[in-house]
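Missing here: one protein chain of the complex. Every other protein chain is in place.
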Amino acid sequence: MKPFSYERAASPAEAVEAAVARPGARFIAGGTNLLDLMKLGIEAPQHLIDVNRLWLDTIEPTAEGGLRIGALVRNADLAADRRVRRDYAVLARALVSGASGQLRNKATTAGNLMQRTRCPYFYNTDMPCNKRRPGSGCAAIGGLTHNLAVLGVSDACIATHPSDMCVALRALDASVETVGVGGRTRSIPIADFHRLPGDRPDIETALEPGELITAVTLPAPLGGVQLYRKVRERASYAFANVTVALVAREGQMVRLAFGGLAAKPWRVEVAEGGADPDLAADLALAGATPTEDNAYKLPLARRTLKATLAQATEVRS
Amino acid sequence: MIGQGVIGQAISRTDGPIKVTGRAAYSAERQDAGPTLHGYILGAGIGKGRVARIDIAAAEAAPGVRLVWTHENAPEQGPAEGIEGDMMDRTRPELASDRINYYGMPIAFVVAESFEEARAAAGLITVEYEVEAGAFALDGFGPNLNWRRPSQAGDIDKAMREGPVTVEQTYSTPYHFSQPMELHACIADWRDGHLHLYLTAQMVNQLTTGLGKTLRLDPSAISIDSAYVGGGFGSKIVLHCEAVLASLATMALGQPVKLMLTRRQIFTLVGHRPASISRVRLAATPDGRLTALGHDALIQVRTDDAWDEGVSSVGKALYASPNRLTRQAHQALDVQPGEPVRGPGELPGLMVLESAMDELAEKLGIDPVELRLRNDTQIDPDKRLPLSGRRLADCLREGAEQFGWCDRPTIPASRRDGRWLVGYGVASSMRGHYQTSAEVLVRIEPDGLVIVRSDMTDIGTGTHTIVAQVVAEALGVPMSQIKVELAHTKHPKGNGAGGSWGAANTTVAADRACAALRQRIAAVAGTSYNDIFAEVRRHFPDGLEERGRTLDNKDDPNYQTHAQYTYGASFAEVGVDIDTGEVRLRRMLGVFAAGRILNAKTARSQLIGGMIWGVSAALQEAGALDPRHGHWVNGDFAEYLIPTHADIPAIDAIMLEDFDDKANHLGVKGIGELGAGGTGGSVANAVYNATGVRVRDFPITLAKLLPGLPGR
Partner (left out) sequence: MTATPRLPVTLSVNGETHVLTLDPRVTLLDALREHLLLTGTKKGCDQGQCGACTVLVNGRRINSCLSLAVMHEGDEISTIEGLGTPEALHPMQAAFVTHDGFQCGYCTPGQILSSLAVIEEIRAGVPSHVTDDLEAPIPLSDQEIRERMSGNLCRCAAYPNIMAAIRDYLGEGA
């Protein structure tokens, strides 16, 4: 871990200002992903801006009937919030299927959005990786790809996005609120927040330099039965092979997103609205480019969707 | 707890209170040497080749750095030795040449004033490699194999041709890693010409030979203290780089040096269980008598370090068959040397053989428990000696009864519980009983304390407790007046913890020391005294001590006349998600016959722990080696999956009342490996019973089950 200087920001504006002023600066909140990557030399910020004391840790109702979740709300607190449990169950369920109790106590909403891939070749600094060193190549392609992406991949990168929370946010049409240089605020639809790798897999989000996430906004509740099914190779504390976030009403798939399949939460809007999970899977998984190692993810995603929809129907009845 | 009947009781660990309060100091936590410098290893980033150029200037100039070594400036050490001779006695020179033999092999070592500074400085070293093509994939059985360890009877090829019912299948088992929770660590302190090591090790005196030759020190100038060890499972038996590098550094700098490997480094700098490919051949008569039992195994090794995982060996003596052939061949790959990992040989071997037995039972239409009972034997088919303590049948029968085996679904994939397909499986366990020469000292102090000294380690095995129990019984003194001092080279030499031999070695030797003490006292005080301490005070005012010894197997007449093993049977019930193929253990029972049990509580814990290793071998654990670059792709706890709480339901282990008088006079054998033995096989067979899908490439993951799963 390279040496870095450290400061505690007192306001979002101050944090943004510091980030712009200091080359190689990074925000740190929970630190559960960033510090791990720093120890391995994957991230090497020269300056850390501790944003934990910015008072962005409340969950407030919005005028539109939704919720505004502060960037620093911890994953455990978000899952435990009464309104989230009642109105956004898919989000609560996604949150608690990720990581461990200890990590969820520390990890923040914004940090979860910024989580980087667990691709084992990204994690090994002896291997070329276009995310770590743009243009160096991708060691994962042609390697062991059991848990790498089958959709939205490029010749430069086949990493998967590791977050569960983001899959639920994508299904719920959340938006990400930020403050940037000069105090400029904007709201980024979650669909546009994470990027597919293309030829620049190192650019993972729509954030601009110095831009700070201040909140995540959820639209008014969708109702329906909300489920999050995570398939993994041990019962807990493991990254997903495939996940399904589903909001169903009267047997219809109102919202549907997949995790574990791509570099971002995978949602194909035209696959939604029907009651036939096979048709939905055909539409959602079209264009997949699996390897021999990860081809299992396609039938697994289809079967998991069917099972989740069946479960939603049982819950209703 | 006084006197008779202490042995066997379910006494809580004597070191429990200091462990649950965080007061037990493991190696890296020892304060004996005072403040330390901190080391950090830079490992090779390629699988095979050489260091063409290495630049340490920036690292040397970094804050807090005290030394940076590479092959160009590291101290001279004893040269690497060939694979002949005992693996425990070999040198382990580090940074000795520009050669890179495996990914992660140390190519530089930094010592700095803090851990943070050492790690950062290691990151400043730049390296250019000359990469060579390496061999990183196990190919399968080729022609012209050099077969080793053959054990043969009759004509297996003929028996297979004649059948009438045969099974011939190929199975593969992956790399496994011990990965104890305590990181491999060493504090080395060179002080007044003596090297003091606080090292996480399963054996201490054994390490001084190889370490002494490496450091060019007389072994008597080396002390190793491993007072508390956070698990070993085989990975802390041989000498590793942390001991060598920390020692060299403290000798060069004259200050104590601490070196803790990182979790990721333990996947490269400590050995693994080699991967294997097995071909199993079984033939039987229609009524289930084996006529052929064959197990050919191809084992991954290194050319210069042939740790030979005995995958095929379990077939030698598990079942009787007139025609039998077990043997193994090697394929050398460019990965780090293999090492013992819990259940060496039998964990993968039994998982494979007991899967094949399940396949045979199905072909025959015979209950899998019954098939095993029909092929029981009282004569070791390999050694042709009577088996002592052969109670496999008792374990199977008792287990079947207690588990409710009669309720097993007889047709695969026939039972549902909601979304779960439910299945039962059984497998046998077996583990050789070994004893080696060991010495233990027992001293009675006149002031009312008994001190036991042995270099045996307690790696979570409960050694402190069981030794105190045996001595309490032998001398008739309360446990509270016995102090057990272990795990230091200054104590009498035993054979450490490993191979399931520690308990028998240490307690038998301790008991003999106590017998000698009783004789000494009886000679002056008769045998009808009430207070042993009063007699010692009267007749031996300076205290009294004796040493007890055990014989090595090769010197033990019983070992020449009887083949000695421990036995078990495990029964598993699993659920397989009909949609996703996720496998979850629902319940499990193990029944074991392992000689006299010294402590019902700690023994049960160790057996259950071993069984859980079997569960994860069947379902989760697999080191993934990149076939192009030779690095461990899943080298951390997020990717190399070991079970969590949520994976493990209630599990029980029953220990049959047993006493093996051929093993030793206490009737004691080991249990450390036995629980892990066949458990993987019972889980694998339960998965088949649940799904009708037979996966022969371990572990059984959802991706392998999916194609064969029935629809909803």
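Here the chain labels run A and B in written order, and each chain numbers its own residues starting at 1.
As a convention for this text, a residue touches a chain if its C-beta (ideal position, glycine included) is under 8 Å from a C-beta of that chain, and two chains touch if they have at least 3 such contacts.
A quick note: this is a predicted structure, and the numbers were derived from the prediction, not measured.
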Exercise. From the touch rule at the top of the page, work out which displayed chains the omitted chain touches.
Key: A, B
Quiz prompt | Given B:C406, B:A523 or B:A650, the one touching the chain that is not displayed | solution = B:A650
Quiz prompt | Given B:E94, B:E117 or B:E673, the one touching the chain that is not displayed | solution = B:E117
Self-check item: Full-complex contact with the absent chain, from B:V131, B:A252, B:A516 or B:I608
Solution: B:I608
Exercise. Can you work out which residue in B:G8, B:G64 or B:G543 touches the chain that's missing from view?
Key: B:G64
Quiz item: With respect to the chain omitted from the figure, which of B:G460, B:G581 or B:G595 is a touching residue?
Solution: B:G460
Exercise. Tell me where the left-out chain touches subunit A, residue by residue.
Key: 1, 3-6, 28, 30-32, 35-36, 39, 48, 50, 52, 76, 79-80, 82, 85-86, 89, 92-93, 96-97, 99-103, 105-106, 230, 235-237
Quiz prompt | Absent-chain interface as seen on subunit B, which is shown | solution = 12-13, 15-26, 28-29, 31, 61-65, 114-117, 120, 178-183, 228-233, 260, 262-264, 459-462, 601-602, 604-606, 608-613, 636-638, 642-646, 648-651
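The working rule: only the chains that are shown with their structure count from here on.
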Quiz item: Distance-wise, how many Å sit between the C-alpha centres of subunit A and subunit B, to the nearest whole number?
Solution: 40
Practice problem: Report the residues of subunit B in contact with subunit A in the complex, numbered from low to high. | Solution: 45-46, 63, 103, 116, 119-120, 123, 264, 419, 579-582, 584, 619-620, 624, 626, 628-629, 631, 633-634, 636, 638-639, 641, 643-647, 701-703, 706-707, 712
Exercise. In the complex, go through subunit A and note every residue touching subunit B.
Key: 1-3, 39-41, 118, 120-121, 123-127, 139, 142-144, 146, 231-239, 241-242, 296, 299-300, 303-304, 306-307, 310
